[in-house]
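Only a single protein chain was left out; the remaining protein chains are all shown in position.
What follows is subunit A.
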Amino acid sequence: MSVILVFLLVIVGFAGWWLSHQRLMAKPWLEQGLIGDIIGPEGSTLPTAKIGLGVFLAVVGCLFALFTSAYFMRMALSDWQALPLPRVLWFNTGVLVLSSVALQCAAVAARRGQIDTVRLGLVTAGLTALAFLIGQLVAWRELTADGYLLTANPANSFFYLITGMHGLHILGGLVGLSRTTAGAWDGARPERLRLSVELCAMYWHFLLFVWLAIFALLAGWAATFIEICRQLLT
C-alpha cells in the first residue's frame, strides 16, 4: 500500500499548503464586519470548472495509485510471470504525446483567438487519441494471439485491467473533446471555448502522465526504481 500512501502524502501536502493560506489561525469570534474587504471575493480566482476538474483528477490519480499498489502487492507472490510488452505500445505512447501537444497548441491558440489553429489542434488531438485507443486494441490482440490470455497469469490480468481502465478514461475524455470540437465550429463564445479547450488539455496531460506511469509499471521499470529506493532507505 506504499504507493497509495505516497500519493496521499502528496495530496495532504497540497491540502496543507492550501489550508495554510486560509487563515486557519483566525479568531472568527473577534472579527466582525467584512473580511472580504481585505482578501476580495471568497474562493479562488481560477475558473470553478478548472478546480472541479482538478479535484476529479485527484480522484482519478487515487484510482490508478491504488491499482499500482495492488499490482505491487500481487507481484510479490510466487506465481507472477511478467509478460513481454508489445512493441506497438511505444508507438501508442508517441501518438498520445502528440495528442497532448496538439491540445496544448489548441489551448495556446485559443488564448490568442486564432480559431483556425484551435480547430486544427482539436481535430488532431481527437484523431491521435483515437489512434492511441486503436493501438491499445492492437496490443491486446497481439498479446492474446501470442497466448498471453487474461486468466493465464496475474501479470496478464493486471495488464488488461489497467490499460483497459486507462482506455475508458480516454474514451470519456473523447466525449468532452468532441463537444468542445463541435463548439469550435458552432461558434461558441470565445472565452467559453477557451475554457473548455484548456480543460481538455489539462485532462489530456494528466492522462498522458498516468499512461507514462502505467507504462513504466507494466514494463517493470517502476519495480526496479522502487527496489533502488528501498535499498537506499535500508
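Points worth noting:
Keep in mind that, in the parts below, a contact is a pair of C-beta atoms (placed from the backbone, for glycine too) under 8 Å apart; a residue touches a chain by one contact, two chains touch by 3 or more; residues count from 1.
As a working rule, contacts and distances are computed from a predicted model.
In the listed set "Cytochrome c oxidase subunit 1", "Aspartyl/glutamyl-tRNA(Asn/Gln) amidotransferase subunit C", "TonB-linked outer membrane protein, SusC/RagA family" or "Energy-coupling factor transporter transmembrane protein EcfT", the entry agreeing with the UniProt name of the missing subunit chain is "Cytochrome c oxidase subunit 1". From the set A:M73, A:I134, A:L212 or A:I228, the residue in touch with the chain omitted from the display is A:M73, counting the whole complex. In the full complex, subunit A contacts the hidden chain through residues 1, 4-5, 8, 11-12, 15, 19, 22-37, 39-44, 48, 51-52, 55-56, 58-59, 62-63, 66-67, 70, 73-74, 77-80, 150-151, 154, 157, 161, 165.
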